[in-house]
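A protein chain is absent from this complex, but the other protein chains hold their places.
Moving on, here comes chain A:
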Amino acid sequence: MGVMRIGHINLRVLDMDAALDHYENTMGLSRTDTDADGNVYLKCWDEWDKYSVILTEADTAGMNSIAFKVEKDADLDAFKKRITDYGVAVTDMPPGEMNACGRAIRFTLPSGHDMRLYAEKEFLGKAVGTLNPEPWPDETKGVKAHWLDHALLMCELNPEKGVNKVAENTKFMSEVLDFHLGEQVLVGPDGDIQAATWMFRTSTPHDIAFVGGPKMGLHHCAFFLDEWSDVLKAADIMAKRKVKIDVTPQRHGITRGSTIYFFDPSGNRNETFAGLGYLAQPDMPPITWTEENLWRGIFYHTGEEAGEFTSVYT
């Protein structure tokens, strides 16, 4: 019952051909559909549903919406009631309004991000199938991303004005959608301002994260790789293909993942994220990082801001 995992993300791109070259040839996703409006749908080889990324050509970059898959159709009614009771408006989406999906509900997070829940999406299958499968497919290109793993959304944080959309989102996600808090950063003179949170429904440390910034937006969406050696190889492929890398391979203290941050051709930040991190469970006590150790949490080795982590996002 409840939310299972991140289902898909809809990204705005400035140039569709350049975006497709990136997501297909660098990331290794494959195109599974194009709709009448020109939106392109893609999936990773290890995913079984029809798509996890929707690309929409637009004159700005960023995220249009993010969707999570719930286990049962009836969950949608239960969530609709809980979200409405919490005071957030819910819109019904009939089957097919989200391409190849059953009915869905949509609402706006306290931070302003558009979120959707759905229970059904057309099944295509993993590239290796389900009968005596090989461990990985031969035909996948680029870094061979396994699946869309998580997204980090930037939320307005302005303690002087009493605005903290990180805390508001976190409360909503935990009280209404039953997400669990894996890790958090607490800042401010009294160490009580929730400036960033990592939340999960799967058994990995995060399926979504919220970080405070001057305005809402998309910080990054992350694709899963098996292990550290894949991360290094992925960085080689990006260098060969002249992808703009923001932060070279290293480890996050928070979630323990090994990472690369880089940008798609429209400036949307992507991440390749490897490793389980640790087994996250509903009864696991949340981990807290203090303001002095914030950068150690984000970039564990140097403990300093790297790249343009806080200043650049779409």
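Everything that follows uses one rule, which is that a residue touches a chain if its C-beta (ideal position, glycine included) is under 8 Å from a C-beta of that chain, and two chains touch if they have at least 3 such contacts; residues count from 1.
Everything that follows uses one rule, which is that contacts and distances are computed from a predicted model.
Chemist: I want to check something: the complex is missing a chain, and I'd like its UniProt protein name from "Ferredoxin", "Urea ABC transporter permease subunit UrtB", "Sarcosine oxidase subunit delta" or "Zn-ribbon domain-containing OB-fold protein".
Modeler: "Ferredoxin"
Chemist: For a quick check of understanding: of A:34, A:91 or A:158, which residue touches the chain that isn't displayed?
Modeler: Of these options, the touching residue for the absent chain is A:158.
Chemist: Determine which one of A:212, A:253 or A:275 touches the chain that has been left out.
Modeler: Among A:212, A:253 or A:275, only A:212 touches the chain that is not shown.
Chemist: Among the options A:20, A:90 or A:193, which residue touches the chain absent from this view?
Modeler: Reading the full complex, the residue touching the unseen chain is A:193.
Chemist: Can you say which of A:61, A:115, A:238 or A:280 touches the chain missing from this structure?
Modeler: A:61
Chemist: Taking the entire complex into account, which one of A:14, A:128 or A:176 touches the absent chain?
Modeler: With A:14, A:128 or A:176 as choices, the missing chain is touched by A:14.
Chemist: Take the complete complex as the reference. Which residues in chain A touch the chain that isn't displayed?
Modeler: Residues 14-15, 59-62, 157-159, 185, 187-188, 193, 195-196, 211-214, 244, 246, 263-269, 291, 294, 308, 310-314 of chain A touch the chain absent from view.
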